[in-house]
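This report concerns only the one structure given below.
In this view, the complex is presented without one of its protein chains, the others remaining in place.
On to subunit A.
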Amino acid sequence: RSMAGRGRGRGRGQMTFNVEAVGIGKGDALPPPTLQPSPLFPALERRAAPLPGGEEGEYMLALKQELRRAMRGLPYFVKPGAPRRDIERYSDKYQLSSPVDSAIDWNPDWRRLPRELKIRVRRHRKGRTIPLVPKQQVALDKEETIKKLESLEKKEEEVTSEEEEEKEEEEEGKEEEEEEYDEEEHEEETDYVLSYFDNGESFGPDSDDNGDEAVY
């Protein structure tokens, strides 16, 4: 028996505790030091237990996959906008969902949410999407108004009655919901990171009361 590891084999790592007590006997070869991280896929020493099968397992599996599929189709799945095209294409007019729209696809109860989060609700009009898309952009995009109006003149001739109804509804919509007209919404077309230039004022409690501002 040696005292506190003194007198043990020279050059060997000396521990602060009596290694015999932990079971490393005299002369036992210690495993070599580890010089690299453990392998990414270490060899499996034994196979994993089989998964429990059975009705419950099967049903829950089906539920899980169904849930995943369903959620992708719901408006809560926020899709990134389509990349902005360099030139305006004919097919753009027929895109059903405009890229990175300042609109939300479902109607939350805004009373329950902080006011700063409010954005326009995009209304789904089944079967009337084609004339609608450019029309909404006309209503809200100051900069592209003139361009779009010209391209729409032709369309307007075709579907006058529907549009009049829509016009009313659009205006109704505008009155019903406070529209947030942050400067930033109109500067979206720049490449600059807008948040760097935000002085924070637009997010205070005061600037949200612009529902009475005239819409140009």
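A few remarks follow.
Following the convention adopted for this analysis, a contact is a pair of C-beta atoms (placed from the backbone, for glycine too) under 8 Å apart; a residue touches a chain by one contact, two chains touch by 3 or more; residues count from 1.
Assume contacts and distances are computed from a predicted model.
When the unshown chain is looked up in UniProt, the name that turns up among "Pyruvate dehydrogenase E1 component subunit beta", "DNA-directed RNA polymerase III subunit RPC3", "Phospholipid-transporting ATPase" or "Glycosyltransferases" is "DNA-directed RNA polymerase III subunit RPC3". Although one chain is not drawn, its touching partners on subunit A can still be listed: residues 1, 3-5, 16-18, 21-24, 45-49, 51-52, 56-57, 59-61, 63-65, 67-68, 70-71, 74, 76-80, 100-104, 107-109, 111-119, 123-127, 182, 184-185, 188, 193-196, 198, 200, 203-205, 208-209.
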